[in-house]
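== chain A ==
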Amino acid sequence: MSLELLIMFAFGGAFLTYLAGKISSKLRDIFALLCSVALVVIVSSLYKVETTITLYNGFFGMPLSMRLNPMAWFFAIAIVSSSALVVLYSMSYMKHRERTDYYYFMLLLINAAMLAIVLSGDLVSFFISWEIMSWSTFLLISYNRNAALPAGIKYIVMSLIGSMCMLVGIISIYTAFDTITISEIVQHMATATAGYKLFLLIIFSITFGIKNAVVPLHTWLPDAYAESPSPFSAVLSGMLTRMGIFGFLLIMFVMVGAENSLHMGRGFFSYHNILAWLGAITIVIPTFIAMLQNDAKKLLAWHGIGQGGYMIVGIAFGTSLGLAGGIFHTLNHAIYIILLFLSVGAIEYSTNGLRDLNSLGGLFKKMPIAFLGGLLGICGLIGIPLTNGFVSKWLIYKTLILGKAPFLAFATLLGTWGTILSVYKFLHNLYLGQLPQEHQNIKKTPLAMQIPIVILSLTILVFGILPGLPLKSINAMIVSFGFTPLTVSIWGISSETGTLNMINIFSILLVVVAIFWLIFQAARKSTAVDQYDNYAAGAAIPKDKYNYTVEFYAPFYRMATPYLRDIFDMLYQKIARFTEFACDNIRKIYTGYVSDYIIYIILFLALLISAQLKWSVF
Partner candidate 1 sequence: MEELKKKLLAYFTDLTIQIHDDYRMCINTQKETVVSLLNYLKNMGYEHFALLSCIDWIDKGEFELIYILSAYMEVCDKYQEKEQGIIIIKARISRDDAKVISVINVFENAEPYERELHEMFGIKFEGHPRLTPLMLEREYEIPPFRKDFDTLKYVDNTFGKIPSIEERKANYERT
Partner candidate 2 sequence: MNEMSILDPVLLIAIPLGLAFLIPLLGLVSKKIVRWIPVVGFLFNGIVALLILPHVLKQPIIVKIGGFVPPFGINLYAGSVGMLLASLIAITGFLVSIYAVKYITKGAEQKYHILFLLLLTGATGVVLTGDIFNLFVFFEILCISSYALVAYLGTRSGLEASIKYLIQGSIGSSFLLIGIGLLYGQFGTLNMADLARQIVDYTEPSVFVSMVFMITGLGIEAAIFPLNAWLPDAHSSAPSSVSAVLSGIAIEVGLYAVIRVLFTIFAVSNFFIFFMVLGVLTVLIGEMSAFAQKNIKRMLAYSSIGQIGLIVFAFSISTQLGVAGGLFQMVSHTLGKALLFLCAGYMIFRTGSMEISSLEGIGKKMPITALCFTIGTFSIVGLPPFTGFASKFMIIRAALANGELLLQILIGLVLVGTIIEGAYFFKIIQTIYFKGAHKTDNREEAPVTALIPMLILVSFIIVIGMFPNIIDKVLQPAASELLDQVKYIGSVLG
């Protein structure tokens, strides 16, 4: 299975699904599923393969090539498997919605573009697939018509800014080393001056910062996640935003090389330190803003930003443990954020479009599978022991604490506590509490939706208890960056300064829970009671008004709301308003009177002549 076949298969699959859609929707669903599953098989068969092949050099004679190494394989398998699950999920989610073949075409095109990004061997094909990814994402974000349009515009403008920066970066590399294949650039990079490397790092980190939503550049993310259709926002949050992390890895460790990207500048003002602090701020502020959200998907979106901060801190801190933590967190975050979006999508599907946190509740009786997915996703997001989130966060904390950065560690731990509060609000308002009247008999989640949720929940637990599986491939990647590999055993990490053994935590907790469960059953049997038999100071329960979900953390609301507004979003809105105002005024140059136009011509003539007389321009 060579790489060209893979790329051909990915892009071809997208177009063929569109055509199949024209014939019959059933055929299209099956075809889409087949495509993505086949992709999973192909990529997993390429496990230990390291090849580079040039596709074609029609583009101004530059060789556009594909490359496979442990890093590429790690991200590729994540992309392909998440897209397979999402396609399976959206088979029933999009059943009776209009324009579904357009949706499938875009979804598969985005996955193909992401695959091309990850496998690209040179910067131009990297840029081409990056652009294809961003404009097809734009088309899919604005799929949900009215509220999604401004979100789409905000997204595309910011990603255009990002890609323009990248274009300038790539072309400056091309002019400096006149080669674009990454392997050659790495050799030439040694000769480049430190200033040039810093310029490259900054330019590329703006692009990847926008895509990975580091705090000052994150404002597009909440609207884009909330407004796009749920299966797509799962892919968007799981894999697409993590292309930013792939980019950071590429630029910091592959191209500029680990040793000099980590020693850029002195002490506090070194590049990786500022990046780490940006990551820390990205963890804390969005997580606390997430607490004040009333829309389920907005809340998850703000968490997407927060968790992105962990990865940035892990990667920017530069020790092999931190790097392993950061990359492992990328995978974990992808798993549980997709799971959470799919479970919110399931709720949206059953209550046809309702996702306001204040008016839902008690759904765990009616939708057990979505609840299971939600609960495990949340445990992963918080990082409760036995879930995969815990392992990667543990790695990051250990590096920060032992790496003499207590304040960074404080920010990350505080972020975790912010996550706990806001994520509990998500669980409580959506699933637990009183089930309102009108949701008594909502649609059951169809099977096609339940399978991905169950699979993802299991992976959370499996990776949590046996973290060795993914850590092996991460180790291979770290070695390729030139770091010392971790000593990884199947169930944990044993390093000299404190081991982490997930198996004995798991076994002890399991045994103790079993013991107490037996004691619980042995005691007097408790009578089951429905939700209306509740203590209400002696009164009968009012049917629908008997729950506390609005402004779940009311005291914190009052204290924190003035400080936790999104300052950057307001700043960018002001800039946007200013450009519109400037555009309107500039248009007024064309007044519409011929006399003015003629004056312009004569002025131009005069200007030319005076320019010559004064500075002899010609």
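If you want to know what made the cut, all candidates are chains of the complex that A comes from, given by their letters.
As a convention for this text, a contact is a pair of C-beta atoms (placed from the backbone, for glycine too) under 8 Å apart; a residue touches a chain by one contact, two chains touch by 3 or more; residues count from 1.
None of these values were measured; they are calculated from a predicted model.
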| item | value |
| --- | --- |
| Complex partner of chain A (touching, any copy) among 1 or 2 | 2 |
| Of all residues in chain A, those that touch candidate 2 in their complex | 58-61, 98, 127-128, 131-132, 135, 138-139, 142-143, 145, 148-149, 152-153, 156-157, 160-161, 164, 167-168, 171-172, 174-175, 579-580, 582-584, 586-587, 589-590, 592, 594, 596-598, 600-601, 603-605, 608-609, 611-612, 616-618 |
